[in-house]
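Here's the structure we're looking at; comments come further down.
Complex shown without one protein chain; remaining protein chains in place.
Residue numbering begins at 1 within each chain, and the chains themselves are lettered A, B and C in the order written.
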Amino acid sequence: MKLWPPLAVLCSLLAVDLVWAAHSFENTAIVRTVELGGSLVHVTTTYAIKSLEAGSSRYTIALGRDEHQKTSWLEVRLKGQQAALPFERHGTHLDNEVYLYDVTLPKALATNGTANIVVETVQTHATYPWPQEAAQSEDQALKYESDLFVLSPYETSVQRTKLRSSTPSILSFTQPEEVSFATENPATKSGTTVTYGPYYNIPASASSDFIAAHQQHVTVQYNHGFPVLEVTKLKRAAEVSHWGANLNIQDEIILHNAGPRLKGHFSRLQHQTQSYYNRPAPHVLSWATLLLPAGISNVYYYDLIGNVSTSRLRTAPSPPKGLSQAALNNHFSTLEIRPRYPLMGGWNYSFTLGWDAPLGDSAVWDAKTGKYILGVPVMTLIPGAVVDEAEVKIVLPEGASDIEFFAPFPALSNTLSTHISYLDTTGRPAVTFEYKDLTDKHTGTIYITYKVPFLAHLKKPIAVGMAFFALFSLAMGWRRVDTRIHTKQKL
Amino acid sequence: MAGPKTSTAATSKSSPAASPSAVQSLWQAYTDTTPSRLKLIDAFLVFLMLSGVMQFVYCILVTNFPFNAFLAGFGSCVGQFVLTASLRMQVNPENKVEFKEVSPERAFADFALGSIVLHFFVFNFLG
Amino acid sequence: MTAAYSLPQDISPSFITNTASLLRIVALALISAAAIASRLFAVINFESIIHEFDPWFNYRATRVLASNGFYEFWNWFDPTAWYPLGRVVGGTIYPGLMATSGIIYNALHALNLPVDIRNVCVLLAPGFSALTAFSTYLLTKEMKSPSAGLLAAAFIGIVPGYISRSVAGSYDNEAIAIFILMFTFYAWIKALKLGSGFWGAVAALFYGYMVAAWGGYAFITNMIPLHAFVLILMGRYSSRLYVAYSSWYAIGTLASMQVPFVGFQPVRTSEHMAALGIFGLLQLLSFASLIRSHVSSSHFQTILFVSVLALTAVGVGGMGVLTWKGWIAPWTGRFYSLWDTGYAKKYIPIIASVSEHQPTAWPSFFMDLHFLIFLFPAGVILLFRGTPTTTVLPSGQITTETKIRDEHVFVIVYAVMASYFAGVMVRLMLTLTPVVCVCAAVGVSELLDVYLDPSEPEVGGEGKDGEESDAASTGSGGVTATSGAPSATATATGVASPSLGKKSAKKEKAAAAAAAANSSTGIVALDSLVSTLHPPTRTKPGIWGLDTRLTILLNTTALLLFFVLHCTYVTSSAYSSPSVVLASQNPDGSQHIIDDFREAYYWLRMNTGEGDVVMSWWDYGYQIAGMADRPTLVDNNTWNNTHIATVGKAMSSPEEIAYPILRKHDVSYVLIIFGGLIGYSGDDINKFLWMVRIAQGVWPDEIQEPNYFTPQGEYKVDAGASKAMRESLMYKMSYYRFHELFGGGQVMDRVRGQQLPSVGPTLDVLGTFPSFSPPLTLLTFGCVDEAFTSENWIVRIYEVKKEDLLGRDLKSASGFAEGKKRKRSKPVSRRRAVVA
Partner (left out) sequence: MVSICSLLVSLLSLALLSLAKSSTGDSVLVVLEPTLDQANFSVFFDGLKKKGYELTFRAPKDVSPAIIQDDIPSFSHVILFAPETKAYAGDITPQSLVTLLSKNTNVLFVLSSKQTPVSSLAPEFSLILPPPGTPLISHFPERDTPPSVIPIPTTTNTIPVTSSNLSPIWYSGVSFALGNNPLLFPILRAPPESFAADSTEDTGADAVVDAAEKSGEGLWAGSSMSVVAGFQTREGGRAAWVGGVEVFGDEFANKEVAAGVKSGNAQFAQELASWAFQESFALRVDSIDHHRVNDTTVREHYTTNDQVVYTTHISKFNAETNAWEPFSGITDLQLEFTMLDPHVRTALPPVPGSPGEYSVTFRVPDRHGVFKFVVDYKRKGWTHIHSSTTVPVVPPRHDEYPRFLSAAWPYYVGAISTSVAFWVFAVLWLAGDDKSLYKKKGGKTQ
């Protein structure tokens, strides 16, 4: 979420803006649903809004400070529609309490016109294991903290917050004291869900004094059934070869089990019994299933000390052209990777994964511009894992010129460099993208267009030819020179 | 080569009676049958032997502390000595039969090359 | 003159020579290809990985060299090895191997070929094997003929005895050393033949390379002087010998001293004195001959005689004095163990504990050399007789003169020495292999020459033919050649049937050994024998008819084919497994990889502290350093007996004694190998006795080997195991919680095939063991915790506990943690009451 200076300055200077905003809408209802997870927490907030004046088309949503720094993906839609609404950073208050985003509605609402806005966010590093250590046989319990009230610059007639856990065992949750706006019990637990609210008639809350007055922290502790995975570093290198009609993609992954640290020591015996009775501990990662693109060949999976032989691959043939997106989505080769050792809580494992994909599946040649268009997926998702740092490096063929790229979402930085590989003379242009906190929503594709002049294609064979010719001529010359020396010796 | 001295030692040890005649005949033979170039070589050899002996004496009497230096210096003398001696043999017309493939020039080339390699090692080992 | 079959006559000799050379080049290329290809089984069956133990260190060192440059490598002090002593790597290794692959690596990168350094290391050995084949070709060409050379190259290319040390991934010194060895010898022969200082210098340079590459350079250091000495004794002194030897020695010695690890040894240790002595002797001889050229022979005889006497006296005396003064180091232990096979076991258990230092078993000769071992003696005999040097005169007519030449003497001496050494130590089979290939090639090519030659003999030549082909074809020639001739076919079958060949081979060995024993007189005698064997008047040998020819040729071809099959089989089955990864067969026949070592090592690398010291038996030191990247107490460079003994003691003593040792050495983890579950026989319990022995060597009063045997003197781990055995740390760590795998059933150790007690009486409060053995359920630890166990339980890693929080002894501390009540203790100081 890049800061957008002009607007930020503008907004922070003109409080008028807010005033206007405060008047134009009111929330008839706000429902926030939090899907408690491991390293990823999906939060869906539905605003049922009513317009107070005609022609108001910019609705402002607000995030608290902690919420904002946890959130690494944000998407706004109208209820029941696929298309995402455009939104832009609205700037903050002078005291960094609240972060605002302006959503532009598809069409302005008339007075008392209503709409349902769905805001989907994905939060990373929002949970932490508690207790911090768990023995091999124990469950893993996580804690999630959140704000009691959903902030909004408008009055809200009713709002609730639902925290839903995947397993029915919610160990504990905070009972907020003296909640204003609450009529009955401020927090109730039913099965897998803890509900805060309903709270009625909340004034415009996107202000520091409201937060100071009413906002509270609530904490939920719950059991989580799957290991909490964290990819601390992902380095993806994609290399294009037009000669081999081949796109080689290689991921270097450092995996960390962010669940509760293993208490005591690892007992193989216990692990084997658990897996024998098929009751694996929830915080142990024995294997993971990755979805790789279809039609790939010679997949390799090794780490610092060589090949890891324990993995299974089922490749699907590469999809026929013009397949619908939906069809493409469930058209995958599945790779079941198994670390050398089961990944206990707090343990690390690093490995390298790579494969060759036919270039035809991911690149096309645009005849009229004479440019190649290449699509490289940002990352291969490890289920339920967050990627802390990602570096995607795309190496184009030698001599590729006027390069343009289009990233699905803005990168922290992108740099252009040259990469020298086998039999290169001048080196190949490479584009590198840096990302942070990637989630399962960030599975986009980076598109790159570039030209490769015909001569550049020939560069390699020419270079090799030259080298060999030089070698032969050298050998020939050497023989000559050798004899000449001898004759000189003679006389 | 400081031949005569040692040889006299040998001969006198072996058969005192024969020695004077042997030595004189030897010296005679040497002076008049040896071509000038071989004399040049012999001069070089004598020089090398002297320097070698001096270094050895120094090592025995004074110090052999930087042993590598001693080895380098002494080794260079000995090495150069034997190389030159081989050169002498190769160019010696009497040994023509033994060295069919080796022309005197070739011999000298070998000699030069060998010496250069030798000195490379010597100086590498000196410090 | 009649011909058995007709040859096309209308071909110009120049065409023939050209095609011959072309074919030779092609053949060499194919041989190199075969040599390389047959060594890639390991990569195909498994992966491109470094093998065994020592290669892992070489690999690690090479990485340092490739990344930090040569000077950093030279000054590399490795604090993680031999913790806490550290190891001055630069000064304690033969850098030749690393330097070689480092140069290759950089060269490739300079050409924009970013090859992984690992692949360079893995493929180095096959690459050099091709070069070895080439240099063998050159050497044999000098011996006999190019065709023999090709045969020899083919043999050395695929012979298992050499492949065993040079498959892809066995990145060890031998990988390049054999090539250097052969080329040095070639250069030496060449120098000797031509009497050229140039080749002498080349030999010296390669000798220097050899010194930098392999500890076995001492073989050359003694081989060449021995050859020179034998030549002198045979009265074959020539100024060519002088030129070759002195240029080689002068330059080579200086070159060898450039290697830091060797340093001043060439002038200090006894192993090198022979070379020095011969050098001096040659100087005297040359001087003598110089004098000879100037004085009459009568004088000369006396001079020569006296000078030789004087020299030997002075030389031996001086040696004795110097050794006694300690200026010259006496022979090292490893050297003694060459002469007395029992020596190492008695005095240097560490050397004895290395498997490849054991004496060679006879079958391994056949396994490593196959039928070459039968042809070997035949070749030697042929060399005694000398090979006919055929020179094509410009006129096109061919002159042949058969006479033993200096280089033949060389190969003979080499053969004798090498076959003795190979009998003493398994690993020295490596030095025998090349000469076997050379001799066998000479034999086979002689056979083929004789039987392919179309010309049929004039009447009266049969006897000679018989004898000739006989000597050529079968090993029994050494004995039977003098006495008449069985017919060619008979002897051919003799070749085909191993039994006869083997027997004769043994005979030949005996003869050779005898020759070695009193080399001087022996050689002279043999020389004379050879000359009597071949009266100067010889007629050109030949065979009648095609049938005999075909029989022999078919037999020979079949033999060669068998050889190839054997080599392929042995290579693929025996020599291609990288003992880091184990392979087993699934029920469905597919290959199942057992990868426990890397699993455990990688766990160490990923999940332990950077500086955590890992204690293990020394076999695994290099692997831990290479794969787990953690400090180790001891490793495969076994230079410090005491340190190894310390580890042995810690492993073989009970916890109370072991714990202080572990703490003192800052050990954080203890790694052991346990094969009991899947029957991996190379595990630590089977090596345990060596640990005990080595520890006993240093602490004879604390560790005694007999205590680890049952009263009946058996080595048992089951209920009958001795008390010392049961209480040793190694035993406990191996079997800790092992029984629980069997869920109360029969606890079976699959390596020892012994059944362990699973349940039994409980300990009484005092914790004393009952008289009979305690069940495994009672294995509890005071000083270590199980930290990691690999999938098949092959590798078990234990973490050393920290000292107790409350300063209690660890046993009672763990007892408290488990909630045991301790007995109420009494005050230290007691006072009797004064009775009023």
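In this text, a contact is a pair of C-beta atoms (placed from the backbone, for glycine too) under 8 Å apart; a residue touches a chain by one contact, two chains touch by 3 or more.
In this text, all values refer to a predicted model and were calculated from it rather than measured experimentally.
Asker: Can you list the shown chains that the absent chain is in touch with?
Answerer: A, B, C
Asker: Which parts of chain A face the unshown chain closely enough to count as touching?
Answerer: Residues touching the hidden chain, for chain A, are 130-133, 263.
Asker: Touching residues of chain C against the unshown chain: what are they?
Answerer: 71, 74-75, 77, 79, 83-86, 88, 90-91, 611, 664-665, 803-808, 816-817, 819, 821-822, 824-833, 835-836
Asker: If the missing chain were put back, which residues of chain B would it touch?
Answerer: With respect to the unshown chain, the touching residues of chain B are 35-37, 40, 44, 47-48, 51-52, 54-55, 58, 62-63, 65-66, 69-70, 72-74, 76-77, 80, 84, 91, 93-94, 96, 104-105, 108, 112, 115, 119, 122-123, 126-127.
Criterion: only the chains that are shown with their structure count from here on.
Asker: Tell me which of B-C and A-C has more C-beta pairs in contact.
Answerer: Result of the comparison of B-C and A-C: B-C.
Asker: Report, in whole Å, the distance between the mean C-alpha point of chain B and the mean C-alpha point of chain C.
Answerer: A distance of 40 Å separates the two centres.
Asker: In the complex of these two chains, what residues of chain A are touching chain C?
Answerer: Interface residues on the chain A side: 264-269, 272, 303-310, 340-341, 347-350, 420-425, 467.
Asker: Chain C touches which residues of chain B in the complex?
Answerer: Of all residues in chain B, those touching chain C are 1, 3, 6-7, 10-11, 13-15, 18, 22, 25-26, 29-30, 33, 67-68, 71-72, 75, 78-79, 82-83, 85-87, 89-90, 94-95, 98-99, 101-102, 106-107, 109-111, 113-114, 117-118, 121-122, 124-125.
Asker: Which of the residues in chain C end up touching chain B in this complex?
Answerer: Residue positions touching the partner: 194-198, 200-201, 204-205, 238-240, 242-243, 246-247, 249-251, 253-255, 257-258, 264, 267, 283, 286-287, 290-291, 293-296, 299, 302-303, 305-307, 310.
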